[in-house]
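Note that one protein chain of the assembly has been removed; the remaining protein chains are unaltered in position.
Letters are used for the chains, namely A, B and C, taken in the order the chains are written, and counting of residues starts over at 1 for each.
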Amino acid sequence: MLLDHLPALLVAVPLTGAALSFVAGHRRAPHVALVTAAAIVALAVALVARVLDAGPFRYAVGGWTAPLGIDLVADGASALFIVLTAIVGMGVTLYATAYFRTDDETAYGHGLFWTLWLFMWTSLNALFLTGDVFNVYVCLELVGISAVTLVTLSGGAEALRAGARYLYASMLGAMTYLLGVALLYASVGQLDMTILADTLTPDVTAATGLALMIAALVLKTALVPAHFWLPAAHGSAPSPVSAALSSLVVKGSYFVILRLMLYVIPVGYLGGTDVALGVLGSVAIVWGSVQALFQTRIKQLVAYSTVAQVGYLFLVFPLARLGADAFALAVTGVLVHAVSHGLAKAGLFLASGSLMSRFGHDRIDDMRGAARSAPVLTLTVALAGITMMGLPPSGGFGAKWLLVSSALAGGAWWWAAVLVAGGLLAAAYMFRLLAVLLADGDAVLGTPASAPRTEWVPLALAAAAVVLVAAVPLITDLASASNILIRAGVTP
Amino acid sequence: MSEHRHRTRLLPLTAAMLMLGVIGRAILALPTTGDGLAVPMRAGAEASGIPNVITAVLLDFRGYDTLLEIAVLMLATVAVLSLREDPAALSRRIAGGAGPVLGTLTRALAPIMLLVAGHLVLVGSSGPGGAFQGGAVLGAAGILLMLSGYARPAWASRRAVRWVLAVGLIVFIGVALYPLLSGGTLLQYPPENRKDLILLVEALLTLSIGASLVSLFLASASSTEGGGRR
Amino acid sequence: MTSYLIYVAGGALLYALGTYGLLARRHLIHKVISANLMGSGVFLILIGLGNRAEGGPDPVPQAMVLTGIVVTVALTALGLAIIKRYYSATGLTNLDDEPPAGERP
Partner (left out) sequence: MDTIGSLIPTGMGALRFAVDDIAVPFLALFAFLWLVSGAHAWATTPARERGRLFAYYVPSAIGGVGVAVAADAISFYLCFALMALPAWGLITHTRSAESRRAGAVYLTLTVIGEALLLAALVLMATGGDSLLLSEMRAGAAASPHAALIVALLLGSISLKIGALPFSGILPLSYTYTPAGAASALAGASVKVGALAMIRLLPADAVGADWVSAVMLLGLITAFGAAVMGVLTTTPRAVLGYSSASQMGLVLIAGGVSLGDAGATALAHGAIVAFALHHGLAKSALVLGADVAAHAKGRERTVALCALALPALALVGAPFTSGFVAKYALKDAIHLLHGPVPEAVYALLPLTAIGTAALMLRLFVLIRRETVGDPLPARPPVAPWALVLAATAIATWVWPAEWNRHAIESVVSPDSLWTATWPALVAIAGWQAMRLIPAVVRRLDGVVVPGDVLVGLTALLGRFDDHPRSTQVAATPTSARVERLRTVLTATEGRLLAWTTASTILVLLAVVLVTLALS
């Protein structure tokens, strides 16, 4: 039965695509990537259907179940992230076919974008599926190496500097994570997340190890103050790469934090760490938004918006300790937020990329009048803005609603205040951008470097984010089918 | 102040010391014995008939890690290739070339190294050895050849080089997926041809790893003409 | 019985040393070497702690170290490639994001 092997195929198919696209050469690689992307979308949809139908399931690689082997775990949450990756990935692939079209064989990493991108897709899928804390390390490094290289793809000095910083941050994160795993394993003697969850007992070494792992993942997720590598990396990468980085890569490491904090680690095991993460998340929302407000270059603005939006993801941890209702609402809300931000941010970055190639520069103030000559792109920015601000019926609104409900159900109104204030700040920086685009002005536009047909890709992604409230019931079902909520006693 | 002279900086030093304290405290809190997964692993290796327990862990129990690890290695090669400045880096000659001594020595050593690499692969399933070790020796042979002035052989087109680099991973995935046809899971080799499949994968991996190492070297080496740009 | 502590302590020291280097050294290659030191530190800790098993060392940390080494090699190769390209693009050997040490107050 093919359906049983979905977790294996979701890793093997993109990996095969990566290897084949390398062999195919830069002319035929886009075709390999498109075929692979289509296959992944089909597999991801099948996984969602399977999880909704039969609940979470484990896949013992090599026939060896944990603790001997490595188990892949497919549950509602991982299916959701995989399908998000598939949709955004498809969009990025389609967009990239036009973006990287050039006759210069040496441009953009000698046509190796496709291979790197499929490696990244492989590793994200692997990360969402793995149930083993050491395997997480390998997956994280796959993500890290592919992401760093993709950032440097344009070969410019800024991109290389950003890539180097990103690489050092990755190294620091990798070593911290591995140290954490070493300590955790020395104390508990297990690597499988489910077994760990069952066997964790209060212990200094295990707690230290877990805290170090969380710290490393926080770095990879770019939570303030560990966001130092993100704006430069996301801002100077080629636009399809920025889109994938902002919308997917930070979610990869975040997903592991989510599983560790809410599934593996019992509430209160790590003391005040969850509250600390929530506080940092709040700081991120404010600091990222304020910085976004003051950026003069469009992709920097979008990158800082990611710093801010990442903050929301961490509010789930303090909310989760406020009782069962708050827990369920917060987890669902944060899943909705991850999906809606993923779609909207990908659309926003791709649209920014098209604007930049239309204008030939990235200065916001000189993009006056874009609405007249690039209506599709302006509309994309507006739609993405709706999600960022959390206006209905966008996914951002659904997420905000659920998270505020969670805060109120838990009697912690101050987190609700943070959420509401975050919407205000997002409105500020999105309106600043929109005001310029919609203003009257004689924008001097060159001939579009990318084919205009690809401008529909970001529009479709942003539009999907705007109507995402309609998918809240589906996401709720997936959340109920996630091991996090099942373990917490919320059964579908 | 010269940038090579380093002034000790207090804050990073404090951070590093605090980290040392954190590690120290965690380690001292451990009991002096701890088996981890040693016992079930040994039992499992014995049950599946693999003499070397570490090999069993690497290739069998945690074969998935190894698959991804190969992916990491190929990814790194692709990454470095994408960063090369000279599009023809893979087919160029290294500056200087070899004198008569190095030339003769290389010619004599290369076949032996090839032999050693093959041996390492063959013994890999039962003792220390395997694709990485074999690939490392193979790569060293290749680099030695490049250093002594040999370029890529004329028959090896760009496409062929790419195939050599990728074949290990491609075959590994193929073999990993093969059990799916007969109802097994990913990497669950059928017992009857388990040995052959592993040997096939290891051999091709050795080739790819060796080629990767040579590529890494060539992609970052300075080009013949005029050295590195400032 | 506690001979493993020697390796572990050595590993921890290497790790701290590497941390300091990655944080504070300005030269890009120094940072890569420091990261490798951190890696070696973790590997030593892993192997050392794995030796606490009775009846021979625990194979799992050994396998983890083997995998870790390959990953570190990959990271190092990438790091050196980026540094080289960065140097040829800018002529710099540091990230150039802070004033030189001598000018700091």
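Note that in this section a residue touches a chain if its C-beta (ideal position, glycine included) is under 8 Å from a C-beta of that chain, and two chains touch if they have at least 3 such contacts.
None of the values given here were measured: they were computed from a predicted structure.
*Asks:* In the intact complex, which of the presented chains make contact with the chain not displayed?
*Replies:* The undisplayed chain, in the complete complex, is in contact with A, B, C.
*Asks:* If I consider the whole complex, including the chain that's not displayed, which of A:L270, A:V316 or A:V334 touches that chain?
*Replies:* In the full complex, the listed residue that touches the missing chain is A:L270.
*Asks:* Taking the full complex into account, find the residue in A:V45, A:A157, A:V267 or A:L438 that is in contact with the omitted chain.
*Replies:* Answer from the full complex: A:L438 touches the omitted chain.
*Asks:* Taking the full complex into account, find the residue in C:A9, C:L22 or C:V42 that is in contact with the omitted chain.
*Replies:* If we include the chain that is not displayed, C:L22 is the one touching it.
*Asks:* Kindly state which of the options B:R9, B:R42 or B:H119 is in contact with the chain not pictured.
*Replies:* Of these options, the touching residue for the absent chain is B:R9.
*Asks:* State which residues belonging to chain C touch the missing partner chain.
*Replies:* With respect to the unshown chain, the touching residues of chain C are 19, 22-24, 95, 97-98.
*Asks:* Can you list, in ascending order, the chain A residues touching the missing chain?
*Replies:* Output for chain A: 165, 168-169, 172, 176, 204, 207-208, 210-212, 214-216, 218-219, 225-226, 228-229, 231-232, 269-273, 276, 290-291, 294, 324-325, 328-329, 332, 371-372, 389-393, 397-398, 400-402, 404-405, 408-409, 416, 420-421, 423-424, 427-428, 431, 435, 438-440, 469-473, 476-477, 479-480, 485, 490-492.
*Asks:* Would you write out the residues of chain B that touch the absent chain, in ascending order?
*Replies:* Output for chain B: 9, 11-12, 15-16, 18-19, 22.
Rule of thumb we're sticking to: only the chains that are shown with their structure count from here on.
*Asks:* I want to compare two interfaces, A-C and B-C. Which one has more contacting C-beta pairs?
*Replies:* So, comparing the two chain pairs, more contacts are at B-C.
*Asks:* Could you tell me which residues belong to chain B and also touch two or more other chains?
*Replies:* Those would be 23, 27, 30, 34-37, 41, 62, 65, 69, 72, 75-76, 79, 83-84.
*Asks:* Chain A: which residues touch two or more other chains?
*Replies:* 134, 138, 141, 145, 148-149, 152, 155, 179, 183, 185-186, 191
*Asks:* Please name which positions on chain C make contact with chain B in the complex.
*Replies:* Touch residues, chain C against chain B: 1-2, 4-5, 8-9, 12-13, 15-17, 19-20, 23-27, 45, 49-50, 52-63, 66-67, 70-71, 73-75, 77-78, 80-82, 84-85, 87-88, 91, 93-94, 100-102.
*Asks:* Under the touch definition given earlier, write down the residues of chain A that touch chain B in their complex.
*Replies:* Those residues of chain A that touch chain B are 5, 8, 12, 15-16, 18-20, 22-23, 25, 59-64, 67-70, 105-106, 109-110, 112-113, 115-116, 119, 122-123, 126, 134-135, 138-139, 141-142, 145-146, 148-149, 152-153, 155, 179, 183, 185-187, 189-191, 203-205, 208-209, 212.
*Asks:* Report the residues of chain B in contact with chain A in the complex, numbered from low to high.
*Replies:* Going by the criterion above, the answer is residues 22-23, 25-27, 29-30, 34-37, 40-41, 44, 60-65, 68-69, 71-72, 74-76, 78-79, 81-84, 87, 158-159, 162-163, 165-166, 169-170, 173, 176-177, 180, 184-188.
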